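First comes the structure, then the notes that go with it.
All protein chains but one are shown at their positions in the complex.
Let's look at subunit A:
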Amino acid sequence: FQDQAEQFFRSGHTNNWAVLVCTSRFWFNYRHVANTLSVYRSVKRLGIPDSHIVLMLADDMACNPRNPKPATVFSHKNMELNVYGDDVEVDYRSYEVTVENFLRVLTGRIPPSTPRSKRLLSDDRSNILIYMTGHGGNGFLKFQDSEEITNVELADAFEQMWQKRRYNELLFIIDTCQGASMYERFYSPNIMALASSQVGEDSLSHQPDLGIGVHLMDRYTFYVLEFLEEIHPASQTNMNDLFQVCPKSLCVSTPGHRTDLFQRDPQNVLITDFFGSVRKVEITTETLSLDRDVAAVESKFPEEEVATEPLKYAEQLPVAQIIHQKPKQKDWHPPGGFILGLWALIIMVFFKTYGIKHMKHVF
């Protein structure tokens, strides 16, 4: 009976994914990259492999010409921990981190030529952790200082994911100014959200490093990471403890969370359900009985490979699709005549108002 009760409170996931996004460019946003890389380190340490992590960094701090310590990204004063390391695997870097690519990763509407490491191949039994950091405002998050993603778009993307059952449960963490506005509009089930600050508040950075010359981390992520350092793959700490991380006295902003869409009680949700990769295992008790004297079946593979003709370049492209598809929908522009007509109207009204004699100079 206790087994059954245990089963009821456990999550039904079989694999874990993480999508970690840093949306800021430029050297003075060093802390956002350090935030993301620190979360990446923790998630890897707790067991999620690189093949299940989609890491998007909008700028390259380690190789930035302004970095006094090249090839490193530090997350703590006194340069204690280099979170860049030797085995970091960045999937989307620099200008590839756009709102469009982010939404494509989430919804799965990716061009067929995208490699496996850039895809989110989750299924209905995947728990996904989504961490975003950068500069945000009330209802939007800025990507690379040139575009925004609104909370409505994000909620719609999650709904598309839910419709196609691309996740079992989703944990959304955001560390930006007014971060709580980003999760206000979610409406799909099984989503839990955490934010570093409420609407109207700013998230503050933690401490500058005089050697590097920039702030190294944001407060909320710093305390979350301290919390995660205590977690090991077998720990039983639950989400309620994560909600208590970084009270107002330490963080200056008020972290918020949202659990109304989540089915299970946060008390029963383990941190390792999202941050780690603890697989359910079963002991194998059955075996097959094989007849050992069977002759080997003729191996078909090598002959098949030799027999195929080399493919011509054209045959590898979906020519039929390319020829028959309609031209891509361009962005909507008002028709050119409209602008001209508008200006003509403005000029006519101007001359009518201030006297017809000015028109004589035109005609």
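Quick note on the criterion: a contact is a pair of C-beta atoms (placed from the backbone, for glycine too) under 8 Å apart; a residue touches a chain by one contact, two chains touch by 3 or more; residues count from 1.
Convention: contacts and distances are computed from a predicted model.
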{"item": "Hidden subunit of the complex - UniProt protein name among \"Protein SEC13 homolog\", \"DNA-directed RNA polymerase III subunit Rpc5\", \"PIGS transamidase\" or \"Phospholipid-transporting ATPase\"", "value": "\"PIGS transamidase\""}
{"item": "Residue touching the undisplayed chain, where the options are A:Gly12, A:Gly213 or A:Pro247", "value": "A:Gly12"}
{"item": "Residues of subunit A in contact with the chain not shown", "value": "4, 7-8, 10-12, 14-15, 44, 47, 49-51, 99-100, 103-104, 107-111, 115-117, 119, 121, 123-125, 152-153, 156-157, 160, 163-165, 233-234, 263, 276-292, 294-299, 321, 324-326, 328-329, 332, 342, 345-346, 349-350, 352-353"}
